[in-house]
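Of the protein chains in this complex, one is absent; all others appear in place.
Coming up: chain A.
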């Protein structure tokens, strides 16, 4: 039995299928979560996928933030539940004030879809332990509102606390302040990333398999940290340590 990773589907989510597939390729069990269902069904971590939740009406993520499932996720995230917000998921986390700052219209007004070079700036225990310090990776981006902004004090804090997880290399695609592509909360269990690691998990369909590292990192973290808060585990029997260690064996299957 492997770790159970929830992938939320909102009305307008696009990448929930790919996110669930990335979880499976990494060796986890993907569990579909529904926006209108406040129950997290005992998952060990959550992925908020990309797309245009609720049509991105008002602002990206502004309405999704109030979905019943998000109220539960916000509380669980404060309790330490690992949460990865990708693209629209990043916007939702910022709108919910689980992550600082905001994502606004790309500076040049154009939608950008391309394979993007990034540098992993923080190797942290939950979401990036599979990477090397300052490792360069290639992960696709596709967004029109991905420009990360925050006030100078917040940006300085993010830098000082090692909460800048990844930066754009080879040209900033959206005008993000300090080339920021991904950040974490202070505790490190919540990460928001504008590029799409779930689209870079398979050599056949992605520019690289670099994105897989986020998912294997989280599974490794869960394997080493049983009894983590969030899912309110009723007993220790359900989560064998080493759940993620079988992951690489499955990789060739697809």
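Assume a contact is a pair of C-beta atoms (placed from the backbone, for glycine too) under 8 Å apart; a residue touches a chain by one contact, two chains touch by 3 or more; residues count from 1.
Please note the rule applied: contacts and distances are computed from a predicted model.
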| item | value |
| --- | --- |
| Listed names "Putative tricarboxylic transport membrane protein", "Sugar ABC transporter permease", "Catalase-related peroxidase" or "Phosphoribosylformylglycinamidine synthase subunit PurS", with the criterion being the UniProt name of the chain not displayed | "Phosphoribosylformylglycinamidine synthase subunit PurS" |
| Chain not shown: contacting residue from A:38, A:149, A:169 or A:225 | A:149 |
| Selected residue (touches chain absent from view) among A:38, A:62, A:169 or A:225 | A:62 |
| From A:95, A:179 or A:198, residue that would touch the chain that is not displayed | A:95 |
| Residue, one of A:2, A:88 or A:106, that touches the chain absent here | A:106 |
| Chain not shown, touching residues in chain A | 58-59, 62-63, 66, 94-95, 97, 100-102, 104-109, 149-151, 175 |
